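Take a look at the structure below.
Note that this complex is displayed minus one protein chain, with the remaining chains in position.
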Amino acid sequence: MISDTTIMLDWLALSLVGFGAGAAAALAGARAPKLARVGAHLGALFGAAAALIFAVAGLAGGRMQISLPELFPIGGVALGVDRLSAFFILVVALAAIPASLYAIGYTREYAGRHSLAGLGVAFNVFIAAMLLVPLARNVLTFLALWELMSLASYFLVITEHEHDETLNAGWLYLVMTHAGFAALLLGFVLLAQAAGSMQFADWSAAGSQLGGAAHDLAFVLLAVGFGLKAGLIPLHIWLPRAHPVAPSHVSALMSGVMIKLGVYGLVRVAFDWLGAAPLWRGEALLLAGAVSGVLGVLYALVDADLKRLLAHSSVENVGIIVINLGAAMLFQSSGLPSLAALALAAGLYHTLNHAAFKSLLFMGAGAVLQATGTRNLEAMGGLIRRMPQTAALFLIGSLAIAGLPPFNGFISEWLTFQGLLSSFQISRHTVNLIFVLGIAALALTSGLAAACFVRAFGIAFLALPRSAAAAQAREPGGILRAAMAWQALACIALGLAPALLLPALEATGFELLGAHADLRFNAMGVAAGGGFGAVAPLAIALALGVFLAILIVALRWLGARRGARSYETWGCGRALQMARFEYTAAAFANPFARVFAALYRSVRNLDIEFHPESRYFVRAIRYRNEGRLIFEDALYRPLLRAIEAGARRARVLQSGNVHSYLIYILATLVALLLLTP
Amino acid sequence: MSAEVVSRLVNLLSFAALGLTVLLIVRIRLEGQVRAFAWQSLILAALSMLIAVYSGSLELFGVGIALFAVKVVLIPRVLDRAVAKIGLSRVAAPYLATAPALLICALLVTVSFYVMAPVAESNPLPTADALPLAFAGVLVGFFIMVNRRRAVTQILGFLMLENGIFQLALLATYGVPFLVEMGVFLDVLVAVLIMEVFIYHIKDNFDSIDVGELGKLKE
Amino acid sequence: MEHPSTEIAIEIAQLGLVGLASPLLVGLIRRMKARFQGRRGPSVLQPYRDLRKLFSKEVVVSENSSWIFRFTPYLLATTMLVSALIVPVLAATGAFSFLGNIIVLMYLFLLGTFFLALAGLDAGSAFGGMGSSREVAIAALAEPTVLIAIFGIALRAGTTSLDGMIVRFGAEPLLMLNAGHLLAFIAFFVVALAENGRLPVDNPATHLELTMIHEAMILEYSGRLLALVEWAAAMKLFLFLTLISNLFFPWGVALSATPVALLTAFLALALKLGIFAAAIALLETAVAKLRLFRVPELLTGSFTVALLAVATSFF
Partner (left out) sequence: MILASLLLIPLAAAGLLALARGRKTMEMLHALASLGTLAAGAALAAQTSSGAPLAAGDLFRADSLSALMVVIVTFLGALAALYAIGYLRAEPDAARPATVRLFFALFHLFIFTMLVAVTTDNLGVMWVAVEGTTLATVFLVNLRRTRASLEAAYKYLILSSVGIALAFIGTSLLYYAGAKAGELAVQWSALHAAAGSLNPEVARLAFVFILVGYGTKAGLAPMHTWLPDAHSEAPAPISALMSGVLLNVGLYAMLRCKIIVDGAAGPEFTNRLLVGMGLLSLLVAAAFLVRQRNYKRMLAYSSVEHMGIVCLGLGFGGYGALFGALFHLVNHALSKSLLFILSGNILLQYHSAEIADVRGLLRAAPWTGALFLAGIVALIGLPPFAPFMSEFLIFRAGLERYPWAAAAALALLVVVFAGMLASVNRMLYGAPPAAIAPGDRLRMWLAPLAANFALLLVLGVSLPAPFEDALRRVLQILGA
């Protein structure tokens, strides 16, 4: 069958062949842009498709092992698969397929401006590394693939390197990632030392043998390392910079998929490697998720850069996922494994969902970017008429990400709420209160997310165009639309039929936690926790459809007046309707900016230029309201400043004076001689 | 000769050698400094002869002669030539005034005794008592390199340091094997010749041989 | 359990009740408010007349707007009708309660709000945008209160299914004799006011542009579309008040499909809604509209109440 070991190996090999061929085509196309563009991305598409089949086989229980001791020192390359790995490969593949397709069309305009060969190679390496990371079965394999993934994505991020903003973002991204890598390395070595093995398989048994403080330290280090990749606040600052400047198909993969591998690591740490956990860890994760959720969406809400808005929203969604992980840990520590499995399933479901709608939205944003040449919401508007299909697809993504029924985001948020609301079964007051905070944060997050995407979609696509470029926008090519349609279909399918995926998630949870999730599902819907709650998305969708039809028919039948007259918008008596009278993105966000002023720490800057003749005539009003990110101000800038100040001060050492250099040698010699026993 | 006598003589000569190193701190004129170095080398040559006689080592004789040729005759001549060619600025300018510099010398001599005492104690050779003096010569030579601005003095400091090291090896083990010793002399000679060339280059380029002015390469 | 067809019949009856009686509730509130303010006020049937008139008037649509603008009223009304299937209006034996629990209900409301806010932006008028912005802000800020209040109820009822909650509270009324329950009620009620655009959050009667929220958002609507929006708003109010009535005061809700029980339920609901209508009318007479930026304070207050409601349940 499909899950047969050798067949699985074949699929994996086939997938890698695809990426290899893609990279080779890209290199071969150094002088033939079209070959590079189409060949590289077709290779990636093929590789991702094969990986998808591999993932399905893995979720069906397929197993395989690869051990290549001759490759790396100590232990060689070790790959293996379990359901959790297979699930994350599924996530990667599901987003990589449309992203590769999209890239064929999207990179067309890069020809001649950027190296398509480099882009193609990095793209293939990036996806291949993401697919292999969950398969890694020993420390070195994991770390090498992990860094390779970061490096490849870094090259992709800085594709448009003629802008300083891009280079700076790329720098911040790779440096942060590398810092995370250092944390991971430390954590891994701690664990490896305790377990006496670099093989992950030996850890689940030995993790709990690690002494208290070392155990805690290993958890903190690994959580920081993986949390950084996942974009958890306050480790997220690279994310809203790097994701927007990358080419859109890459943004789609980074936001949709790559950060999920951080989630993968967190799941492994929490439920596989470290063994039983004290309560504070679950509490810490839950709170970190809550903070990420709320702050992420708050930053998204006020951002005028469409792609950065999406990036901030990724922080939010990772927050939601991590809330689930924290909840699962707390349930497990409290002896409620089936609820833990429920929360884990919810978190994993949201992982896949976010991959689907976030990559859809980034691809939509990319289409808008190519059509209008801007990422600035204030320069968009009215696109729904110029690019109706893109608009419809973006709307689906927006509804899904806002967690509205019957789309996929709703299902995972619903499952999350079921898990969180079930927390009253824990009888420990501190934990209960943590959960209450989690519920409130998640509720606020989802409300704000809805507001955020009303703004994003409404300002970008509705009303009148706010710039000449927006007025001239054109629908993107068929390939781009097909790629987006794929993801939109995924959003709908995952929303309407959770039973498609839930059995696999259930089995994954069982593999990790040894307990079945408190879930029942059928074609219509899902029920959690016995009679605790149920939802039937398919039925809701049907009901919505049926009532809508009935309503339309009934209105006609009852004789309501039909048709409509087009006329200009009521403008309070003004003669002219112009885009400048429209509500702006900044204005839309204003209530939030005021309510959460303390969090935004915005620097308001009002600059009025009066007519020289009289102050009653105003020539121009410039209003700037920049939100500054708390954590950059409070955490990173001081650190950076301290390092730079230290480096500046150290410059004195290299004074250029040979006498002082001699003094260093003399002093070192004398000091060492005196210290020598 | 008895070990006792040798020990006394060695100590005496070592004191004299160290004294000449310290003299470099006090001496202002470059010619005088070169003389001090030549005298010190002569003392070391005598020292190696003395030990050669005591230990009956023919090799050490050779070393003494080579030392005389290289450090008493050749190198001082090279340096004199350099000093003459530079002409100007014969006055060497130290960073520290003489008094504090001497104080630091005293400190370095103390350090040297502290560091070398265990080696000297564990050593059965009659020459070993003077080991700290030799090492003090190394440290003081080093200090002169640090303290003096003029390239020539810096080179002299280096040579004094080199002398101290030679002396150290001589006292501790009656010198390292002949071949190595010859290699070292060759290196020192070549180094001095190269340094001489550099002094001219510096003089040409910077109109001064104050190496403190070589400060363009910095962060 | 009854025969499924009976249950379906009940559901259809409930649906009809919500659809048909909701304008009456609005009329009732207006009338009572007028009386409290010393006016005669319009007839309680006035909303029906308004709707009929609107349905027959010409629809004028902004030339800047898109299909979203035209689609939204239909969707809005549809979400309310689907919600009516979920909310136990008369009986807690819902044939359609499998559709979803109280969370689904809240998200269905949010779906309507989402589209209405988009429609507000669609015409490109500054007022619509302003209304949208404020509406979603209030909806978002109300969300935590709703969920915490739900948690407060769910942890006592042991379920998030609406029918389940009512059955449980009906069977064990002592569960409700709890400060937490009362606090949850207060929180929920405040949210209901905010979500339905009532005072002190929004004044449903104003047409002064700068203070409007809901009305500003739907400013561009006319004719048939406006009628649908108004109808949907009425249904939302009706559903919210019904929900609060039946959740916190479950007496009278039919637990079986007998005619007597249903009749009792109907009368009980009428009584409860009448009381709520009076309460709202009284409230709207007594208080002034809050400044927009005071609204968060109100919502924070209700959130705190909800939090207290939950906390008291644990200790």
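A, B and C are the chain letters, set down in written order, and residue numbers restart from 1 in every chain.
Here, a contact is a pair of C-beta atoms (placed from the backbone, for glycine too) under 8 Å apart; a residue touches a chain by one contact, two chains touch by 3 or more.
Since we're looking at a predicted model, the values are computed, not measured.
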What chains on display are touched by the one that is not shown?
A, B
Would you indicate which residue among A:Leu14, A:Leu35 or A:Leu673 is in contact with the undisplayed chain?
A:Leu673
For a quick check of understanding: of A:Leu35, A:Ile66, A:Leu143 or A:Ala586, which residue touches the chain that isn't displayed?
A:Leu143
Absent chain, residues of subunit B that touch it
115, 118-119, 122-123, 135, 138, 142, 145, 151, 154, 158, 161-162, 165, 168-169, 172-173, 176-177, 179-181, 183-184, 186-187, 190-191, 194-195, 198, 201-202, 205-206, 211, 214-217, 219
Interface with the unshown chain - residue positions in subunit A:
70-74, 115, 139-140, 143-145, 147-148, 150-151, 158, 161-162, 164, 167, 170-171, 174-175, 178-179, 182, 185-186, 189-190, 192-193, 643-644, 646-647, 650-651, 653-654, 658, 661-662, 664-665, 668-669, 672-673, 676-677
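Here is the rule we use: only the chains that are shown with their structure count from here on.
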Chain at maximum distance from subunit C, centres defined as averaged CA atoms
B
At what distance in angstrom does the C-alpha mean of subunit C lie from that of subunit B?
99
Can you compute the centre-to-centre distance for subunit A and subunit B, using the mean CA position of each chain? Integer Å is fine.
69
Where in subunit A do residues touch two or more other chains at once?
none
Going by the contact rule set out above, which residues of subunit A touch subunit C in the complex?
381-382, 384-385, 391, 395, 399, 402-405, 410, 413-414, 417-418, 420-421, 424, 429, 432-433, 436, 439-444, 446-448, 450-451, 453-455, 457-459, 461-464, 524-525, 531-536, 539-540, 543-544, 547-548, 551-552, 555, 558-572, 577, 579, 581-584, 587-592, 594-595
Contacting residues of subunit B [partner subunit A, same complex]
95, 108, 111, 114-115, 139, 142-143, 145-147, 149, 154, 211-212, 214-219
In the complex with subunit A, residue positions of subunit C that touch it:
55-68, 70, 74-75, 77-79, 81-82, 85, 96-101, 103-104, 107-108, 110-111, 113-114, 117-118, 120-130, 132-134, 136-137, 139-144, 146-148, 150-151, 154-155, 158-161, 164, 209, 219-220, 223-225, 227-228, 292-293, 296, 303, 307, 310-311, 313-315
